[in-house]
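Contents: one structure, followed by commentary.
In this view, the complex is presented without one of its protein chains, the others remaining in place.
Chain IDs A, B and C follow the sequence of writing; residue 1 opens each chain.
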Amino acid sequence: MTKIRTLDEALERITDGCTLMYGGFGGIGTPPTLIEGIFDKGVKDLTIIGNDTGFPWIGIGRLVTAGRVRKVVTSHIGSNPYAGQKMEEGSMEVVFYPQGTLAEKIRAGGVGLGGILVDVGVGTMLEEGKESVFISGHKYLVEPALTAEVAIVHASKADPFGNLVFDKSGRNFNPLVAMAGQFTIAEADEIVPIGQLDPESIVTPGIFVDMVIPGKGVNWEWVWEKPAATGSRSVPPAN
Amino acid sequence: MTKIRTLDEALERITDGCTLMYGGFGGIGTPPTLIEGIFDKGVKDLTIIGNDTGFPWIGIGRLVTAGRVRKVVTSHIGSNPYAGQKMEEGSMEVVFYPQGTLAEKIRAGGVGLGGILVDVGVGTMLEEGKESVFISGHKYLVEPALTAEVAIVHASKADPFGNLVFDKSGRNFNPLVAMAGQFTIAEADEIVPIGQLDPESIVTPGIFVDMVIPGKGVNWEWVWEKPAATGSRSVPPAN
Amino acid sequence: MGETSRDRIAERAARELRDGMVVNLGIGIPTKVADFIPAGVHVTFHAENGILGAGATPLSGEEDGFLCNAGGYPVTVVDGASYFDSAIAFAMIRRGCIDMTVLGALEVSERGDLANWIVPGKRAAGIGGAMELAQKARKVVVLMNHVNRDGESKVRKHCQLPLTARECVDLIITDMAVMEVTGQGLILREVMSPYSVEDVVRNTEADLIITEPIAYIGGEHLDPEKSNSGVDAAPS
Partner (left out) sequence: MGETSRDRIAERAARELRDGMVVNLGIGIPTKVADFIPAGVHVTFHAENGILGAGATPLSGEEDGFLCNAGGYPVTVVDGASYFDSAIAFAMIRRGCIDMTVLGALEVSERGDLANWIVPGKRAAGIGGAMELAQKARKVVVLMNHVNRDGESKVRKHCQLPLTARECVDLIITDMAVMEVTGQGLILREVMSPYSVEDVVRNTEADLIITEPIAYIGGEHLDPEKSNSGVDAAPS
């Protein structure tokens, strides 16, 4: 009973207007093959939930830059000027949370909690419109859990049950996002037979993963790569 | 700058009346050398926080059986009849939480949240005396985070920085408890040089661990072991 | 309950298993369900302490003290298994990843309310993982005696004891009968030998809906025509 499927089968799950949660931090750990597939399929009006909006041509940034995103729930958009531009012109709604609060809100969704209580942001404008509770005289904000219709993650290895391990700092939000999807798709750089991943070292147990697709590897240039060495950076046209 | 210390140095931290959180599930993953040290030192009036009260002669059970515990915050005491007896006679206060709620309350303390919102127990007597909030019309109980003055965990391997890995189902509450201690002591079956643990496979980053002591291994008989094969079970006298 | 009766209940519960299910078995009779998995059915066992993919009991002498189920008894793991902390173990439960759980009970109501953790005034063992499993598993199967030591029905109109979770039970398997909780009410599906429908009704406080076909399970002394092991009429 394998969960391994094709990119096309995965893309059937990702449709116009859906809520899409994604792993990755500055694009590192965002699944490149799925992003390209979503881009090529022309999916639009997405609500996306993830740490940041990547760089213009990296990670989720490509969909943001291309105007496929209606709303983003995130902690930071600074590395993608197109995100700021769309926010300013009003074509994309942006909701900011502190990074650690966002991580815990996603995890709370992933582990089936209703939310968390956090004191980060107390005494700032982040209090506005938020319910609060006092515990031992200390004020905490009520932060509801986040889930999404579809979650996409990037693993270095997966097995047919969906057990996942990640690659160094490519882990970041991926294990949290993997749990928080109502339907979770993992793109893996390598798919190994069942039993080959060490049970002690599996980071995401396969029960949280609904589908595994083989990844084609990163298809963008990193910000630190020299254009001279790898060709000029291409920003996809907005469409 | 090593965190490796002796059992005696660890025991200086564990004093009469302190709040002690412990890893382990049915005794599996509760640090045996530390438990024996606490027992031998005669520490009493403890408030303990952990999944269960072990078996009479296994894990934290030994301290419970010996009457060293004034209060226990736990999910289950069924495997240690002495715990039930002390609860009945009023010599030990017992506070029960659903197991998963307890795990998340401890984790919340460990990750610096004020608490969690959980719907497990809604519609039952667990609601009594608890604050609740509604999110999207659904009722959740406010469950404050738990921390402790001292936390003790049992690792299979540790390095001098306190990075930990655990042994199969001995992991259980240990990574949560390790984060939730104001002072965390890890007992390790094996201490390896720095750099020897795979950074990808470290379960508890050493930053959460304040002290590492070498363990002498499990010094009790498991419930499933045949007395004929390993000698008769000894329940320590209550004192 | 005798060993035969316990085995028969466990065997009947095992017939609820479907290929590919993720299953959590409670302590006691529910643990025995693993001994009766039907041929051709592969399920993944989940344990609250932090195992997905628990396997068979190891051979004597091959036990590992650090590889045990939530009850503290040795298990093995199958290929594809993983270890994780107990917070993640319960994440799986709360997120609805557990297809089926099998639990013991003190009382069950005809609406599927479950009471299985405390009798006021008596010594309580605690809650353990029962509340999460009862409230969140997709299918909750309860195994228990039909009546308590005083001969009173444990299948109630309303539970008298504090609840573990409301309206959570899908199927009740006792030493006398198999009953399904439905939107219409509690339906009697099967009767265990040597009991009759009348025996079950007489020992059940809850209103039982009795519709044909009712299967009769087990017992050499039963009419073979009536004893078809219940397979054909098993609730889906």
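As a working rule, a residue touches a chain if its C-beta (ideal position, glycine included) is under 8 Å from a C-beta of that chain, and two chains touch if they have at least 3 such contacts.
Note that the structure is predicted; figures quoted are calculated from it, not measured.
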Touching partners, among the displayed chains, of the absent chain: A, B
Touching residue (missing chain; options A:5, A:44, A:76 or A:139): A:76
Among B:63, B:77 or B:113, residue touching the chain not depicted: B:113
Among A:43, A:103 or A:185, the residue in touch with the chain that has been omitted: A:103
Missing-partner contacts on subunit B, residue numbers: 1, 110-113, 159-161, 163, 179, 194-195, 197, 199-200, 202, 205-208
Contact set of subunit A toward the excluded chain (per top definition): 25-29, 51-52, 55, 74-79, 84-85, 87-88, 94, 96-101, 103-104, 106-107, 119-121, 123-126, 156, 166-176, 203, 218, 222-225
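Here is the rule we use: only the chains that are shown with their structure count from here on.
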Between subunit B and subunit A, distance of the C-alpha-averaged centres to the nearest whole Å: 34
Averaged-CA centre spacing for the pair subunit C and subunit A, given as whole angstrom: 39
Sites on subunit C at which at least two other chains make contact: 77, 83-84, 87, 90-91, 93-94, 136
Touching two or more other chains - residue numbers and ranges from subunit A: 111, 113, 199-200
